[in-house]
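The other protein chains are all here in position, but one chain of the complex has been omitted.
Here is subunit A:
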């Protein structure tokens, strides 16, 4: 049910986007033709899933969600992307690893810090020193 909804929304968004591009003809398809067709297929399949769910009287059973993990892990990854250029490898890795470690409900603060320090050291050794990645160790 929910899955169907997601398909409808994403497919629909692509279809609307495709309308803005040149569709061309079947002979010489423009950039908009293919996404329009596939987007429409996604919408139709999404609707089919929704309808099938409705007929079957499916209850949206979603199970437990660790919102903490979802939020913290997303933040960790986005932080890395945003700050890697600005802060350099070591500080960015440290914060990313620390945030990620905090995603677990059971983690103790001291453990999280030591995990972060350990991982940053390992990652620096492997990626920057071992593999010679061109990322500065320390940023501004």
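Everything that follows uses one rule, which is that contacts are C-beta pairs under 8 Å (C-beta built on N, C-alpha and C of every residue); 3 or more make two chains touch, one makes a residue touch a chain; residues count from 1.
Basically, contacts and distances are computed from a predicted model.
The chain absent from the displayed complex carries the UniProt protein name "TctA family transporter", chosen from "KipI family sensor histidine kinase inhibitor", "Glutamyl-tRNA reductase", "TctA family transporter" or "Phosphate transport system permease protein PstA".
Where subunit A meets the chain that is not shown, the touching residues are 1-4, 6-7, 10-11, 14, 17-18, 21-22, 25-32, 34-35, 38-39, 41-42, 45-46, 48-49, 52, 62-66, 69-70, 73-74, 76-78, 80-82, 84-85, 93, 96-97, 100-101, 103-107, 111, 115-116, 118-120, 122-123, 127, 131-135.
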